[in-house]
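Omission of a single protein chain aside, the complex is shown with its protein chains in their original locations.
Each chain carries a letter (A and B) given by its place in the written order, and its residues are counted from 1.
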Amino acid sequence: MELATESAPAAEATQTVIEARALVREYGPVVAVDGIDLALGEGEFLAIFGPNGAGKSSLLGMLGGALRPTSGEVRIRGVPLDFSAGAWRRRVGVLSHKGFLYAHLTAEENLRFYGRLFGLKDLDSRIPERLARVGLTNRARFEVRQLSHGMRQRLSLARALLHDPDVVLLDEPFTGLDPSAASVLRDVLRELRDGYRTVVMVTHNLSEGLALATRVTIQVEGRLAWEGPTTSLEREGFEGFYHKVVEGRT
Amino acid sequence: MSLYLDQIRAIIWKDLLLELRTRERIAAMGAFAVLAGVLFNYSLDQARVAPQDVAAGLIWMTLVFGGLLGVGRTFYLEAQDGAMEGVLMSPAPKDAVYLGKTLANFALLFPVALLILGVFWLFFGLDLGSNPGILVLALGLGALGFVALSTLFAAVSSGTHMGETLLPILVFPLLVPMVVYGVGVTGRIMVGRPVEEVLGNVRLLAAFALVALAAGAVLFRFVVED
Partner (left out) sequence: MSITGMRRTGTGLAVVGLLGMMFVFWLSFFWVSTEASQGVAQRIFYVHVPAAWTTFFAFGLCALTSAMYLWLRDERLDRAAVSAAEGGMIFGTIMLTTGPLWGRIAWGTYWTWEPRLTLTLLLWFIFLGYFMVRSSTENPEKGKRFAAVVAIVGALDIPFIHVSVLWFRSLHPQPVVVRPEDGPALPGDMLTLLLTSLAAFTVIFLGLFMLRYALEGLRRELDVRARKVAA
């Protein structure tokens, strides 16, 4: 099967927002990420597919400044991540399958806590607005442990986007979502993409990824084995192609 | 600077609010303080040993062991649902995170220290001596030095697969000087020695707490980085 091999011309047109150069991450003798280069501009949505153990989460961790690369560097709008508290952290929002929420704080308190860490001034108006956006207005005063899994996921989404980041990093965000939470997430992600934010999403869910992404990459054993724009992909044939890439047959 | 202080305040607010909701750690430490007093009552032959003579050491040992119960869990609460990762990815400087958590732990431990003093006073009819104010100051400085070291090393031990078991092994050798100074102050004040005699030790307790806080603030980032 012949799939896209041409590079994405749109990527060069917009300003580069997040950029990775020769990223390597080792855990002792284990190499999780083995030399990855990436550059994403405004409005680009990259879906990273790949089998377990391909180093996808490590890559995402380095892009978000949670993991220090063994070598190589990440730049956000030209500013290299220096692992201090730099202002660049305000530009990044992270949503993982873990919620980063405190079970004994209310939905409102969780957002307030993060808002204060980010130094946001308008929390009294911002928090109700964001809770409304994810449909949790009437749960604002509920402790997180009293919320359903789907509600928690929606709250996590509100938390990740509270400070309006330019770059949004998502690690398996659709895992375990009920249909209504998944649809809220899908809408929000589409909005981000159309609002010229930059999104990187790691996922196993090929159809969800293809539906949202502008670019797709397949990561195998710490390297990007294949990369291309979604426009040139045949949706039906992609799964077969994916398996071929993963098994190293292309 | 005001943002830095507000980030510290946010972490203290969050930790104390969590404690207010769960009451896990304060209950554990408080119960330990009272039960330790009860056990000491039965392990001392009060016909031969006057509680007044040994109380100083027992008070400080109860503070150290009780403190470990509470501080040891400080990062366990954060690890659930990955909350700490979220905090570390925020723009809050790592030293602000450390100072916030340490001060929140202090806010929990200091009342426990006063409770320990109260328990010993009540159970053993201790004479608090020439200057109870200095006693409280010494316990406060001791509690501060203790949380400064043990918050840092609680972060270390929670990052290992040994978890909380490792914490006492790491902090006990380091806490020896603090216990020596603290017992010195407490013992002397309780037998009615003049305040001037213990001021040197109080200063050493303060220096210990400050050095521990500074070291923790600088080194914390190397512990939590991934």
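Methods note: contacts are C-beta pairs under 8 Å (C-beta built on N, C-alpha and C of every residue); 3 or more make two chains touch, one makes a residue touch a chain.
Keep in mind that this is a model prediction, so the values were computed, not measured.
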Options B:A96, B:V156 or B:V202, residue touching the unrepresented chain: B:V156
Residues belonging to chain B that touch the chain removed from view: 149, 152, 156-157, 159-162, 166, 169-170, 172-174, 176-178, 180-181, 184, 201, 204, 207-208, 211-212, 215, 219, 222-223, 225-226
Interface with the undisplayed chain - residues on chain A: 26-29, 31
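Just so we're on the same page, only the chains that are shown with their structure count from here on.
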Whole-Å separation of chain centres (CA-atom averages), chain A against chain B: 40
Chain A - residues contacting chain B, complex: 61, 64-68, 83-87, 89-90, 92, 94, 96, 98-105, 109, 113-114, 116-119, 143, 159
Residues of chain B that touch chain A when the two form their complex: 3, 6-7, 9-11, 13-14, 17-18, 21-22, 77, 80-83, 85-94, 96, 225-226
